[in-house]
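Comments concern the structure below.
And then chain A:
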Amino acid sequence: MKSMMKLLLTGAVFAGMFAPALADDKPTIEIMSSWTSGGEAAALDIIKTEFEKRGGVWKDSSIAGFGAADAAFQNRIVAGDPPGAKQGVIGLAAADFVGQGLFNPIDDVAAAGKWADALPKSIYDLISYDGKVYLAPTGAHGESWLFYSKEAFARAGIVEEPKTWDEFFAGLDKLKAAGIVPVAWGGQPWQQTKVFNMILLSQVGIDGFLKIYVDKDKSEASIEGIKKTLDIFGKLRGYVDDGAAGRNWNDATAMLITAKAGVQFMGDWAKGEFTVAGKEAGKDYGCMIVPESPGMVYIADSLWFPKTGDAGADKAQKLLAEVVMDPAIQVEFSLKKGSVPMRADVDKSKLDVCAQKGLELMTADNVVPDQAILLTPQQVGLLDDFVDEYWSGGSNDMASAAENFFAIFE
Partner candidate 1 sequence: MQSAVSIKDLKIAYGDHPVIEKMSIDIAPREFLVLLGPSGCGKSTLLNAIAGLQDITAGEIWISGKNVSWEEPKDRGIGMVFQSYALYPRMSIRKNLSFGLRVAGLPKTEIEARVARTAALLHLDKLLDRRPAELSGGQRQRVAIGRALVREVDVFLFDEPLSNLDAKLRNELRVEIKKLHQNLGNTMIYVTHDQVEALTLADRIAIMRDGVIQQLASPAEIYHRPANLFVAGFIGAPAMNFIEGRIERGDGRPVFVSKGLAVDLSGYCFQVATSDGPATLGFRPDHLVLDGAASGLPTIAGRISVVEPMGSEAVLWFDWAGQSLSLRLMGDVSLKPGDALAPGLDIRKASLFDADGSRL
Partner candidate 2 sequence: MARLHPNGPRPTQITAGRIGLYAFLFIAALFFLLPLYTMVVTSLKTMSEIRLGQIFSLPQTLDFSAWATAWSGACMGTTCVGIRTGFWNSVAITVPSVALSVFVGAVNGYALSLWRPRWANVLFGLLMAGGLIPYQIFLYPMVRAMANVSLYNSLAGIILVHVIFGLPLVTLLFRNYFVSVPEELCKAARVDGAGFWRIFFEIMLPIAVPMVVVVSMLQFTGIWNDFLLGLVFAGRDNLPMTVQLNNIVNTTMGERNYNVNMAATILTAIVPLAIYFLSGRWFVRGIAAGAVKG
């Protein structure tokens, strides 16, 4: 056994010695992302193609599922063998890594590309830590979307997009009466939290939203806002079908595509599912920001650049940051991914109706970041727990629930 083990070990050592020798000189980078499905992968491919065109060598390490990718990434860091780039959200999720000195800053690239001018200030702040830019943003997803099936609306006799929550619930009743599942609900914690947030934004406004999530403000106004949100959120329980629990968002979207259900709360990535099924925005399905909402919740992706201790990889990281922020690439990427470009100075003409709406809100800075950007991963988890517990617990005790909500930040 011992000799066999030895053989294996030597084999591994040799493999390790010779492998990197194959690709020298060229800036080489290993990208770890969770963008594995059709549209996502196509979007990533845009960056890859351009990166390779500019002389880089791209090694793909895609791992589906954010949990799995995070586990793999963190373990690579622990092993002292991080990939050259990792896809991840902007904001607090990366803060611990930066704080531990594990990431390379890309200040010079940002300065040369005048990122401070091109990006909305809030975004720029969220990719900077202690005054230095560390992350290269790829695109943003609007998350306050309400998609609806035009066919279902027609059958239920709904002619206008609802402007208020009252109108909205009236519409849902009509759908129900027409024998249609009113809400195609994706009963997974992360989806439910997104719905909670969109309602919250509609109830407390942009400032109120930021007060709660950034300042952890526990004033009467905030508590009242949470209660109103929970009220609306709780009402929705009456409009979902039996199979909602644990349902994937794309299965929910499929219910809209087949007109089995009326509406779905989801991020703008759901458009990809409609597109694949041959449905067109504005014609077969509608997209609107949820009622009474002054703006839009967004989540923004970026690339993280861990320190690899390899000069070639450092060079590649800078090249990659340039590529990602290239205006043309930003648009191309967003087209494929169904997202909104980060830069304000891009060509909007190619974007679809929904994306244009989103970009308008974005450029007007009528947006608030998703909890994944504003909260630590622990808090994000607790928020998911809170929302899920409220939703599936069936409780209507809003006062004590609001109390629990603020316990997340303790």
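By our rule, a contact is a pair of C-beta atoms (placed from the backbone, for glycine too) under 8 Å apart; a residue touches a chain by one contact, two chains touch by 3 or more; residues count from 1.
On the choice of candidates, all candidates are chains of the complex that A comes from, given by their letters.
Since we're looking at a predicted model, the values are computed, not measured.
Among the chains 1 or 2 offered as candidates, the one in contact with chain A in this complex is candidate 2. Interface of chain A with candidate 2 (complex): residues 1, 4-5, 8-9, 11-13, 15-16, 19, 30, 33-41, 44-45, 48, 58-66, 68, 71-72, 75-76, 78-81, 190, 248-251, 254, 257-258, 267, 269, 272-273, 276-277.
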